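Structure incoming, see below.
Here the complex is missing a single protein chain, while all its other protein chains stay put.
So, chain A:
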């Protein structure tokens, strides 16, 4: 098995901004690295530009919870970009307890020729100034600065798993295991609690919140998923406290097939709306499901990610892999992408129903080479080029992936490595 030498470098979240020009990654060490899409070079127009490092900054530091004597990890759980309103870029990054709004701005000019200051900053003697001049803006090497503009703290007793920017571009929600809060981007000392599923008696606790997302167009609607495989849609116009859902999505289960593992593998690790807002997709341990918001009693589509793991659940429970939280991402809801083990990731075409398994690893891919489809053999006979289920490396998990909002470019995080794959332009 393979262990990461530098655990702080493990990538914990990946997200493109609205234009796809920037790609942000957060890691276990609390750092955010932003990549920028370089313009296509005139010499090689058949290749899309590459993504290069644009800015790196330390977003969160480890903290100590004095009340519980527990360390608060600096690991970045989620990054969400704000829509761009001016030259600067804004993003929200969160660890278990604190959300921060970061401003990333460029500086490529510097004023020179001040009257009261020397070029090195020393104050000039005012009596020696005999004439006035207007400072001139001179070009300088591009500097990208990241500064924290807002810190939204002390609103979560439990661990934050999701943040989602609302379509009103003024508010956003943050969700922990038991509660969801609504914030205004300008106000840091207050937030509204909109969902609270904490029971009066903690011994009655049966499920926790696993993910939450705002509707892409209706700023009063959001959804949250649970560890029991259910999704609740809530309407903030209906009540101030959305403990009662407006819609409840759950796939009926065949009681005869229920096992010890049923509830664990039904736990939803990610929920995402389609661009239209008509559909949503959820990721549980073995599958991705597409739901029509108008149909609560079952999903409209189910895609098997790695069904062959169903006969390995015992060992996956013993080594805790059964609790891994995979994310899913879609490209305009035509295609769905999600990760698996052994650095494999899966892509599903919703129209043709075709699916493909690809690998993100240095050994299997050279720069500019086409990725070869991979296959896991489940039966007794293993074909050449297939890998057997028992040879899969369960330490190599692809939990975080993202799709460019406009182009066929994907970002795949494999432990501490980031892979960016692009479609060739014809």
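As a convention for this text, contacts are C-beta pairs under 8 Å (C-beta built on N, C-alpha and C of every residue); 3 or more make two chains touch, one makes a residue touch a chain; residues count from 1.
Rule of thumb we're sticking to: contacts and distances are computed from a predicted model.
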Problem - Hidden chain of the complex, named as in its UniProt record, picked from "Myotubularin-related protein 12", "Collapsin response mediator protein 1", "cAMP-regulated phosphoprotein 19a" or "Ribitol-5-phosphate transferase" - result: "cAMP-regulated phosphoprotein 19a"
Handout entry: Which residue of A:87, A:123, A:202 or A:369 touches the chain not shown here
Key = A:202
Handout entry: Contact with the hidden chain (one of A:104, A:313 or A:411)
Key = A:313
Exercise for the section: Identify the residue among A:264, A:360 or A:418 that touches the chain left out of the display. Expected result: A:264
Practice task
List the residues of chain A that touch the chain left out of this view.
Solution key: 5-7, 62, 64-66, 68-73, 96, 158-159, 177-178, 202-208, 227-228, 257, 259-264, 310-314, 317-318
